[in-house]
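Accompanying notes for the structure given below.
Removed from the display is one protein chain of the complex; every other protein chain stays in position.
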Amino acid sequence: MSTIEEIVQGKGKFVDDIVLPGMQHMSVIRSNYSRGKILGISGGYTFKDFPAYMSSVGEGASEGEKNMREPVLADKYVNYIGEPVAAVLGKNRYEAEDLSEKVEIEIEPLTPMMDPEKSIDAPPVYPYMKSNIYKKVTLGRDFRTDGFEVEIEGHFNNRRVATNPIEPRGIVAAYEDNQLTVWISTQSVHSIKEGLSEVLSMPEDNIRVIQADTGGAFGLKGGLYSEYALAAFLAKKTGKPVKWIESRREHLMASRPGRGTSAFVKLYANRSGRILGMKGKVIVDSGAYSGGSGEFAARFVGMQMTGPYKIENAYVEAYPVFTNKVVQGPYRGAGRPEAHFFIERMIDMLADKLKMDPVDVRLINTVNSEFKSPLGMDVPPAKEFLEEAISKLNYRKLYKEKPGFAFFVLVPAFQPGETARIKIENNEVKVWLGGNTHGQRHDIFVKTLVNEGLGINRDLVHLQLGDTSMLKSGIGSWGSRSAMVGGMAVHEACKKIKQAFIAKNGIYSADALLKEGADEFVHWRGEGTMNSLGCNLVTCEVNDRGQVKVKECAAYYDVGRALSPEVVRGQVSGGMAQGIGQTLYEEIMYSDDGQLLTASIADAGVPIASQLPEYKVLLSNTRSNLATGAKGVGESPTIGVPIALSRAIENVTGVKITETPIRQELLLRSMKH
Amino acid sequence: MSVNKIKVTVNNKVFEEEIDSRLLLVDFIRENLGLTGTHVGCDTTNCGACTVLLDGKPVKSCTVFALQANGKSITTIEGLSHGKEMHPIQKAFLDKNGLQCGYCTAGMIMIAHWLIRKNPEATRDEIREAISGNLCRCTGYDSIVDSIQEASQNMIPEEEEDITAGQRGR
Partner (left out) sequence: MYPQSFEYVAPRTLKEAVEFLRKHEGEAKILAGGQSLIPILKMRFASFGYLVDIGGLQDLHYIKRDRDSIRIGSLARTSEIEESQDIRMNALMLAEAASQVADSQVRNMGTVGGNCVHGDPGNDLPSVMLALDAIYKVTGPSGTRDIPASEFYVDSYSTGLGEAEILTEIVIPVIQHGSGGAYIKQRRRAGDFSIAAVAAFVSINESGNCGVARLAVTSIGPINFRSKKAEEFLTGKKLSDQNIATAAQLLVDSVEPVADPYGSVEFKKEILRLVGIEALSKATDRALGV
């Protein structure tokens, strides 16, 4: 990978910086309708040329209904705006776009299904389905609800949000001598290889996937997309390399967005605030095809819906449902922010109902021992941490400022561990990780752990970009996992190298090892879970036009041992910005008749510097039981901030907040009265 | 295709080429000159990843035709460092963790370069306002503001002279 010194000097190598001799540029012709019947296509490569279906790989992958899988290019029907219908190749981007305009597609529009909550009970859009529900999930056990002193209910929604890394998606594919090589901006070269192999019906051995410097991902770049399969297919078909770089407009139409999850929730409690039961119905706006993350998300959201609280009775029904929209994907948090938004909003509502301080309701319902929730989540001992957080975040002192508070469990993607390879050669240590860094500076923890494990100077340790020819298997970088599981894989590889060296030479010497060399591959597999806790506190002002200004934005997270405190701080700050973005500005919007209303990154609401506050990041340094001491962190801020900010706004304006983003109009009305 | 001649000075080097009249400045810089440090992020003049200095002033090169720069002088991220010696702004971005993925960084550094010359004592709020045409999705901006503040403290007038000399000479 390019070093940070190279990047600040403009010498990074991102996928769009790669130029191969004879390279062609691909332009994709897409559906302008959310739903319709294809009457004719003239020109371009179409489904007839490449009759293949997508494979589901990477984060949140699911088997899915086989007959509802997304075709790489639309076949007979289009089911979302932006769905790829045809592709053309040009010798440069300008020419490719000129050619794409010559392709004519005739579509007979059909009435689209845009509302997931209506979709549940509507007649099935696909004739071969019984309903629009991909797969109903139930968690916990249903229970009788008579006899509880207090019962409250809420209906909440986190609308769809685009991931919007500043570098869009992109790929360069080349085919020569039966061998496909792709360079790609990705979180997992291994997922891409597996997916391409399936879609192209090519043995994995004939595919090499190389990661380019990756300009942010946030869940976007974990899996396979139609355009990747298309670029690979066309490189093979034409014998010349093919480049495809996504435009931002394509990103907003056809890249998988996250959130898009709503819930009906009921809480049952006694008058002192002790919660005795929770029932939830979760609806995931899964989009037009199976194989996205909707099916995984339904179960995952459901599992977390009691939050860190000890609630004896819990029952959730979760429905990933069909809509005429691009397939849902993971976005930083991927189910964690949704579940906690639902339970935490309910906790605040319960406090209001009982005229209690919301933080006291949280305290009453937490315990100091670990337990498995009725929905299946491992909850770490929570009470002591919560008390610590209340004090560190100055909640009581700031009470007059009307703070919002959030408490959550971070469930990282701990299983199935991760791989690493360490190769020592020519006085240099090269490290490959199964999960690919895309802006989180994995190089820093790798240097730290190799230095600790082998006593080798940090400057000699170099993390490499993902490359399937250099590392035989791997999982991916997502789900707050990399420092934790990738770190353990590095730790184990170091341990093995050291043991082997000692077995051979009697005593260990880093200098001698550097001369002698080594090459070790490890797949480290953790046992159980590695869940951790976090709290956020936010205060804000709302002006007479209904605009929100965030003042205090603070976090207290249990990140275990921070392998690199500056990197952790950066992760938390960036995540808080995304949490504020989701709460106040960000949304992918469609009209009722299925037109896409968000056409630019500004429309999509990605926040700018002058909209965001300074952050306060406090870390609890409690080592995990892993040898490295690390826990997860990356997704914590996107869980906690929307909750705390929503409550802060509620406190200031008196407006009940039930969905994100919170529209200015809603707050303006309250300021008027 | 309509072909036109262009003569521009990029990072103090003169280039003369024949180009398609519709070629955007960013594509001229990236593809014709191979200076790939300038990036495209949004296509719609929002993200600022393509920011370069045109006659010393930052512009979004995705929304300028290359021919509009004819006879002018351009500075890109590659033009800031002197050989191995990094520019103080680049150093500050390293020191203060002003980047994570690094994709927006060139644009941020170019706008910072202009801001610091214009207002060496910019407050944090002024810095935030000045970079409001540049999007970063990783950092949440606070470390970028830190970096620009640190750079403004470390930049000495001579260094500024040096970098813009190319523009002033013309």
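We call the chains A and B, going by the order they appear; numbering starts again at 1 in every chain.
The criterion applied here is as follows: a contact is a pair of C-beta atoms (placed from the backbone, for glycine too) under 8 Å apart; a residue touches a chain by one contact, two chains touch by 3 or more.
Computed from a prediction, not measured in an experiment: that's the story for all the values here.
Trainee: Identify the visible chains that the left-out chain touches across the whole complex.
Mentor: A, B
Trainee: Pick from B:V8, B:L67, B:A106 or B:V145: which residue touches the chain that isn't shown?
Mentor: The one listed residue touching the chain not shown is B:L67.
Trainee: Have a look at B:V10, B:V59, B:A122 or B:M155 and name the one touching the chain we're not showing.
Mentor: Here the residue in touch with the unshown chain is B:V59.
Trainee: Looking at the whole complex, which of B:N12, B:T44 or B:N154 touches the chain that is not displayed?
Mentor: Residue touching the chain left out of view: B:T44.
Trainee: Name every residue on subunit B in touch with the hidden partner chain.
Mentor: Looking at subunit B, the ones touching the missing chain are residues 1-2, 4, 20-22, 24, 43-46, 48, 51, 54, 57-60, 63-65, 67-68, 70-71, 111, 114, 129-130, 132-134.
Trainee: Contacts of subunit A with the missing chain: which residues?
Mentor: Residues 93-94, 97-98, 101, 247-249, 544-545, 585, 589, 597-598, 602-603, 605, 607-608, 610-611, 663-665, 668, 672 of subunit A touch the chain that is not shown.
Please note the rule applied: only the chains that are shown with their structure count from here on.
Trainee: Using the touch rule from the top, collect the residues of subunit B that touch subunit A in their complex.
Mentor: Within the complex, subunit B contacts subunit A at residues 20, 22-23, 27, 30-31, 35-44, 46-47, 49, 76-78, 80-81, 86, 90, 93-94, 97, 99-106, 109, 124-125, 127-129, 131-145.
Trainee: Per the contact definition, I'd like the list of subunit A residues that touch subunit B in the complex.
Mentor: 2, 4-5, 7-14, 16-17, 19, 92-94, 164-168, 213-216, 218, 245, 247-249, 438-441, 566-567, 569-570, 573-578, 599-602, 606, 608-610, 612, 614-615
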